[in-house]
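Note that one protein chain is taken out, while the other chains of the complex remain in position.
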Amino acid sequence: MKSKRIGLGILKGMAITLKNALRRPVTTQYPEEKLDVSRRTRGPEFIWDKEQCSGCMTCMRACPQGSIHIQTSGPGVVAAPCSQGCPAGINIPAYLRAIARGEPEEAVAVIREKIPFPIVCGRVCFHPCETKCQRAQIDEPVSIRVMKRYATDHDTGVWRERAKAAPPTGKKVAIIGAGPAGLTTAYYLARLGHAVTVFEALPEPGGMMHYGIPDYRLPKNELKADIDEIRALGVDIRTNTRVESVDKLLEQGYDAVFVALGAHDGMRIGVEGENSPGVMDCAYFLREVSLGKPVEVGERVAIIGGGNAAVDAARTALRLGGKKVVMLYRRTRAEMPANPEEVVAALDENIEIQFLVAPSRISVHEGELWLECIKMQLGAPDESGRRRPEPVKGSEFTLAFDTIIGAIGQRPDIPKELGLPVGRGNVIQAEVNTLATTKKGVFAGGDCVSGPASVIEAIAAGRRAAKSIDLYLGGTGIIDEKLAKPEAKEKPLTRATEDRRIHPPEVSAAERVKGFTEIEESLTEEEAVTEASRCLRCDFAYAVDEFLVDTGHCIFCGLCVESCPRHALFLGTDYEQAKYRRKELVTAKEAVTKTDKSKPSGFARPEVEETLPKQTLLLDRDKEKK
Amino acid sequence: MTVALSGKEIAARLAKQFPGSIIEATGNTILVKADSLPEVAAFLKNAPDLSFDYLVSLTAVDYWDYFEVVYRLTSIPRNHSLVLKVRCQGRANLHLPSVTGLWRGADFQEREVYDLFGIAFDGHPNMKRIFMWEGFQGHPLRRDYL
Amino acid sequence: MEVTEKSGFYVYSDVELDKNEGIQIEALKTASQNSIPDPDRWLDEETQRNILLTSLDAILNWARRSSLWPVVCFPACCAFELIATAASRFDISRFGMEVIRASPRQADVMITAGTLTWKMAPNVRRIYEQMAEPKWVIAMGACAISGGTFAQSYSVVPGYNRIIPVDVYIPGCPPRPEALLHGIRMLHNKIAKQSIKQEAGK
Partner (left out) sequence: MVLKAEPFVVNLGPVHPSTHGVFRLRATLDGEVVVNIEPVIGYLHRGIEKLAEGRTYTQNIPFTDRLDYLASMSNNLAYCLAVEKLAGITVPERGDYLRVIMAELQRLASHLIAVGAFLNDCGAFMTPILYMLREREKILDHFEMVSGQRLTYAYMRIGGVSQDIPEEFLPALGKFVAGMPGYIDEYDGLIKENEIFLARTKGVGILPKDLAINISASGPVLRASGVKWDIRKADPYSVYDRFEFDIPTGTAGDCYDRYRVRVEEMRQSVRILQQAMAQIPKGKVRTEIPLTFRPPVGEAYGHVEAPKGELGFYLVSDGSIAPYRFHCRAPSLINLTALRDMMIGWKVADAIIIFGSIDICMGEVDR
């Protein structure tokens, strides 16, 4: 206390007494005393999710108080949910707008900014973007993949003129494996001026894009078009070349090595008799078919597994002469990892899928394979969240087949002599962000690190690898480039009438099983423009800088929260976060004083009424929460 | 269930009893001339088979050309209901006969209508403002009051 | 004034009373077109403080804030959250405030729990004026801050600070008891910073 300075003993004593007297009893320590507050409490604070908010101003319209103020600063700052959903981060709304304007070549330029395989992705991508599409809140998501396909079909190559080639850096990079990850890395590193050599063990580049995806989904010449663009950059792709050791490559003068071997080793079914003739694994089967080798498929084919590869194998088997193709899966359709569209297509082609069935033994009887199966039932969920199948006792039965294809998964086949650390699941261990391995100058990515994944994820891994390899080689690590021309200012789409998505025309099921011709056909321009115009332009939505609720006026009725189509707004429940900002409130109050009293609040005024949409959909948000 | 009586039937009876008192009848509503309101209301209250002894609510609506005063009547012993409407043309110096003599429940409600719409009820014992203070300018619930 | 016997219905007092009231209301309404600035001199940190006075301030402020007695001013909805705060579950008496005084002369703080109309304004003003110094005002709820949901109405005062100076604002419609307690704690903090010198200079 300051009384020390005075030096009077009496005051000092008084001070101590005071200090004790001023000590507050514990019970008065608000907010340490916490009451049980219900989880639906409409507390004193608004939680606003900037990422989700599109500035559609529905909340402003719903507010009876007019106490919501949104400050916007021009469009196009927010990353749209679809772009966030895309592993490669393509600016999806931008290319949809380009298509809607009737400029598909600009759309390709936008896509090319992030991925070097637009043609491939336009056909086989599993579109994680579409699951994030906000249009689903109104009717159905936009067919983003089909739009990409349409754009590449009408590409004029405008982007090539805008691409800038960097001067050679004199660094050499070796890439092992010419799959999507390896070729993406090669593409970007070549763009940055490095000399890139790609080593491929198989006769054709493309990896799983070539050897895993059947022709009816991705014709080989389309894949070649994309790879040719990479070759055109001066990337040296050496096929039929197997790399023995990474160290040898480094000795040969390569400054960095990127290992992208993929996952080509089909997993064994693991039952008795799996080595019988006529039993094969899916990766081998698809690869042999792609290589053009004659593969003998009997009339009755069983596919064991429920992944995408299993569906591909089943549909390929059907085209190679299988009359009765049966897929056996040990869980139910809900748990099937295969893309639902593919499953539907397979069912259309009269492929039978038996659920909750697991094989237990294979035996050969007079030229036919007897597959002993057992019925399963779903038990408690395992660590992956899927319910674990359990066999039902006494439910064994036997089916007869000519060919059995096991498609229960693939894993990387990493040769020991490569000299890289291999972890659980036979994958190479690499750092998550930089993809660097323990060996200096050696990077690894793609399926051989993550386990079997999708093309777009491999491309994303390739982009990460290119960034970190460039940084390692002394570059900036910036691989993005501007290929599309800048857009004119536009507004977000806030009024949407209910509409269905457009499905591309397909060859009929009876026709398509006859051969390997591509199933899906391209859209007409009119259809593509209509579909692309359905985009809500979430990125363009007013970029909301600040979301202010005048708590001096707010009555916490919750109508804004209820009306928000994107769940970007919540009424907070955390009382410790509650702010009673005195000064700000006073300022807000001054604004109130200036309100024009002749106008009633709310939006029932005739001039504002005109601007209201005819139909605002109310969302059943409880359904979503569950 | 409270039965909503047919306005047309009641109107026919009333027209016989008090010729020229009814303007129109729709649904369970009858529109009565302002002059004949006291006798019509008294009849509705006292007729043994109607006995509207309970005035549920009394209010007014501003339709720009005229004001419409709405009397919502219910009979507790018979459990049926009827809506009585009276129109008041013009916008200034409005007068209607009071029904406080029949239903004293109209006391505060008529004062409310006087205060907020400016319709004076003749015969009301204490016709003065109820919500707003003396000296307040205008009648807030009129459509032209901002 | 004339009053008849019990037999007669409808005997009403003189209309003069109402007219006088109306004149008062209109006068107050004309006089309070602008809001009164908040008494926030306490925000100015560290004015020249005498050490002795600081200690005296500490004692005085401790005494003052430890037993704030609110005055009855319960116009509307917020009153029931105030009553709930006073009741056993939230227990305002932990702050020495359980004595809610009906007489303004025995109270230090006015918790304005509800919408204020112009008709009511002279009465609230009078209650505030009758309170003994030092006195504080907590504006509880949206209506007290700005008129809240009725701010556009013809008869509602847009905020108590048109009539009386307000010290603490608590948003909410109505604020939960926890929020009210928080506001009271804020007022305590404010009182702790006050100085007897400033009051003398008022």
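By written order: A, B and C. Residues from 1 in each chain.
As a working rule, contacts are C-beta pairs under 8 Å (C-beta built on N, C-alpha and C of every residue); 3 or more make two chains touch, one makes a residue touch a chain.
Keep in mind that this is a model prediction, so the values were computed, not measured.
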Of the chains you can see, which ones touch the chain that is left out? A, B, C
Among C:35, C:61 or C:152, contact with the omitted chain is made only by C:152
Going by the contact rule already stated, which one of C:27, C:59 or C:87 would touch the omitted chain in the full complex? C:87
Identified contact with the non-displayed chain, of C:32, C:66 or C:123: C:123
On chain A, the omitted chain is touched by residues 37-42, 58, 61-62, 64, 555-559, 562-563, 571, 600-605, 609, 612, 615-618, 620-622
Touching residues on chain C - with respect to the absent chain: 1, 3, 5-6, 9, 11-13, 17, 72-77, 79-81, 83-84, 87-89, 102, 114-115, 117, 119-120, 123-124, 127, 149-150, 152-156, 173-174, 176
Residues of chain B in contact with the chain that isn't shown? 1-2, 53-57, 59, 61-62, 70, 72, 76, 79, 103-109, 112, 116, 129-133, 140-141, 145
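Just so it is clear, only the chains that are shown with their structure count from here on.
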Chain centres from averaged Cα atoms put chain B and chain C apart, in whole Å, by 42
What whole-Å value do you get for the distance between chain A and chain C if each is reduced to the mean of its CA atoms? 57
Chain A and chain B have mean C-alpha positions lying a whole-number Å distance apart equal to 68
Considering the complex alone, what residue numbers of chain A touch chain C? 2-3, 5-6, 11, 14-15, 18, 21-22, 25, 27-28, 30-31, 35, 37, 41, 43-44, 64-65, 550-557, 575, 578, 580, 582, 585-586, 588-590, 592-593, 595, 597, 599-601
Help me check something: in the complex, which residues belonging to chain B touch chain C? 125-126, 128-129, 131-136, 140, 145
What does chain C use to touch chain A in their complex? 34-35, 38, 51, 54-55, 58-59, 62, 90, 94-95, 142, 145-149, 151-152, 158-159, 161, 168-173, 175-176, 178-179, 181-183, 185-186
